[in-house]
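Every protein chain except one is present and positioned as in the full complex.
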Amino acid sequence: MAGYLLRRFFQAVLILLGVSFITFVLLYVLPADPVRQIAGRAATAQTVENIREQLGLDQPFLVQYGRYLAGLIQGDMGRSYLQKTEVAALIASRLPATLLLMAGGIVCELLIGLTFGVIAAIYRGRPLDQGLMVTSFIAVSAPQFVVGLLLLYVFAVQLGWFPIGGYGTFAHLVLPAVTLGIMGSGWYSRMMRSSMIEVLRQDYIRTARAKGLTRARILSRHALPNAILPIIAMIGIDIGIFMGGLVVVESVFGWPGIGQLAWQAIQRVDIPIIMGVTMVSATAIVLGNLLADVITPFIDPRIKMR
Amino acid sequence: MKKLLCSTALIAATAFPLVAQEYSPDPDATPGGMITITYKDDVATLDPAIGYDWQNWSMIKSLFDGLMDYVPGTTDLRPGLAESYTVSEDGTVFTFTLRAGVIFHNGREMTAEDVKYSLDRVTLPATQSPGAGFFASIAGFDEISSGEAETLSGVEVIDPLTIQITLSRPDATFLHVMGLNFASIVPREVVEEMGDDFGKNPVGTGAFKLSEWTIGQRVVFEKNTDYWRAGVPYLDGVTFEVGQEPIVALLRLQQGEVDVPGDGIPPAKFVEVMNDPAQAAQVIEGGQLHTGYITLNVGVAPFDQLAVREAVNMAINKERITQIINGRAVPATQPLPPSMPGYTEGFAGFAYDVDGAIAKLAEAGFADGFTTELYVMNTDPNPRIAQAIQQDLAAIGVTLEIRSLAQANVIEAGGAGQAPMIWSGGMAWIADFPDPSNFYGPILGCAGAGEGGWNWSKFCNEGIDAMAVEADSFIDPAAPERLELWSQVYQDVMAQAPWVPVFNEQRYTMKSARMGGDDALYVDPVSIPVNYDYVYVTE
Partner (left out) sequence: MVNVAVVPVSPAGVWRRLLRRKLALFGFAIIFMVVGGAIFAPWLVRYSPNDQLFNGLTLQGAPMPPGADFLMGTDLLGRDLFSRILYGARTSLIIGVVANGVALIIGTLIGLTAGFLRGWIGSVLMRFTDLMMAFPALLLAICLAAIFQPSLWIVAMVIASVNWVQTARVVYTETTSLSEREFIAAERTLGASQSRILFRHILPHLVPTLIVWGTLGISVTVLLEATLSFLGVGVQPPTPSWGNIIFENQTYFQAAPWLVFIPGAAILLLALAFNLVGDALRDVLDPTQRGYD
């Protein structure tokens, strides 16, 4: 077990290294000169050259990459080109908002998804089941920015139940979290349904019914806990999927997270920030996958660790 | 010409506080109260040497002061931290007498040493200031810029309240530059203590000081009770909330939660607001020192032919484009905006004339039209405007391919001379200071036409350049002969048609009912958008 973990950890580090390299390359070949952005429009050629030298952008590619990596290992992600603030500080200040949103998204997708899945499994084959499954299909097919705009329009603008974007209170969190969670809820409801059906087929359930236990008891004590297990392992993978949605959802709702930060940085070619956010996201994805892989064998002994 | 210069110089060699009328305080002003301003984008930095954004420009103005200042709500210069100044005969030596008893937010008194430190700092390459180039006329600039020197030789401390600045050539824009944010006076010990984090912990001499900054959410200013100008600011403080979409901000204003949406009235709500008399009364319209234009790259065929450039000028339906942005602009005829000194009243420019444009093209040998590219920034409404331009040019047989890209990519293509046409939207020129020369140098002059420069049309006319230099060699920026010269410069530029000036955006500021103060303060041409020092609340 320890050996396995160590191996996976080592792999994770290699993967992150690869991510940092590829991202650095991509940003290097971007046909936009960050120095010009910093220097502004009134700059003389001399000022531009000065700035280029200051930032070390006149060095060959590998030297630049090497310096970045050296800094990264010590926890220094450099400073934003345009704000001069430390990237690590910028990300740290916005990370809580993003984490909150992700947590909210996970809660939403689990609440909706699991509930729908359980109900669909219980009423299997009947119209309710069909209806819920179609709904789950729709949830998976809906573009998140449309869902976001729709929820904003109906519940915030027209009905006024929630604030129109922004950050601060629980009320601010509801709409963006639901938007983020809807897509995942479609997946989870289907998985929960199959998992539940599988569990309900088992002998021990039949035994429980024969013993005369109430339906509710059976469900809550015996069926649900077993059905949920495979789902739990999947949550880690979710983090990766969320990362994509964050840019859009944070943009639509004006949520001050790292998605919004990344988007603004890309517009202005603020390379240190882009690198920083990519590394943080990639780390989250890798950790999430690792978590899922590690938990799964505990939950389902049938699956061996490779 | 020379004789005139001498006599003007003679008159100028006397001490004088500045040109225009002093500001008469508002009798209705009541001190007290906090206001809330919203912005969509985060505030990047409040370091005056670096800040160059829409949001932080006016914020920095309220936190810091420079030697010169402007009469609130106008483009007229007046003394700032310098109580008075004298100019030498040839216009190259300025001696400023500083006010006594000006205190920084950290309690220390300001002296001439601070002025020297601030000017050295902004021109030092290590600071990476985007405004360093403005100080090019100060003697010693080249040395400090190339790294040979660590201070500006032209800035000399005579005594704690007197500072002397020597220019390498007469520069009519110098006083304006002294009123720029980049010339703000900063305290050395705080800058050295904070290093690169000074931008998040600014300390200046301004009417407000920074009281709180929660990154990504809000910045709060509080009144500087030791401010050297008596009676102002009226407000107890200002709260800036960031990350707010303009539509959200407007809705919150309607509910009384926000006082001024900093990004203006969103286009989608504009019509609705203006049609409601109660809301329209809270909207103030003013001119902006802004021009939106299309650059035509004279180095790329077929724009190397004057006739083709003229044809394109004649083909653009500026009225329709103005309609696309809800009429919040006036069609432009020349590079300078109407409220800029030096603007040529009644200049006809190129009238909208499709047939004439087709004829011109045929004249140039392009009776069958041609294909070319238009680069545009990919944020709304610029792609829409680009498509309107595309349709206009299709009418004269020109096929336009649109390249809608991120801002940085467009700037890169423009600087490299790759882009045949660029729509300036989102990157359009707004004057750094209210002087006609600001619209020339970097974007129309030979200096900006080099590799990476902002003169995206790569237009370089030695004759016009010479006229521009001459126009800047005056001492008094407002001299009528100078403005005449500048007017001539731009007329000559338009004769060569390297640009299609399309519109000048109007500023619309909406304020809550409880805010008071002269209208001009809400469309302040210098402290954009609102002059926080002079507004107040009426409750």
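A few remarks follow.
By written order: A and B. Residues from 1 in each chain.
To be clear about the criterion, a contact is a pair of C-beta atoms (placed from the backbone, for glycine too) under 8 Å apart; a residue touches a chain by one contact, two chains touch by 3 or more.
Everything numeric in this text was worked out from a predicted model, so none of it was measured.
Within the complete assembly, B:324 is the residue of B:34, B:157, B:307 or B:324 that touches the hidden chain.
Contact with the chain that does not appear here is found for just one residue of A:101, A:174, A:266 or A:292, A:266.
Listed residues A:95, A:149 or A:294: the one in touch with the omitted chain is A:149. Although one chain is not displayed, subunit A still touches it through residues 11, 14-16, 18-19, 22-23, 26-27, 29-32, 124-125, 133-134, 137-138, 140-146, 149-150, 153, 157, 190, 193-194, 197, 240, 243-245, 247-248, 251, 262-263, 266, 274, 277-278, 281-282, 285-286, 289. In the full complex, subunit B touches the hidden chain at residues 246-247, 266-269, 271-272, 323-327, 378-381, 383-384, 386-388, 390-391, 401-406, 409.
Note that in this section only the chains that are shown with their structure count from here on.
By the touch criterion stated above, subunit B contacts subunit A in their complex at residues 40-42, 44-45, 47, 50, 52, 125-126, 128-134, 136, 142, 145-147, 196-197, 199-200, 214-217, 242-245, 247-248, 251, 379, 406-409, 411-413, 415, 432, 441-443, 447, 450-454.
By the touch criterion stated above, subunit A contacts subunit B in their complex at residues 30-34, 36-48, 50-51, 53-55, 79-80, 82-86, 89-90, 93-94, 97, 157, 164-168, 254-256, 260-261, 264, 266-269.
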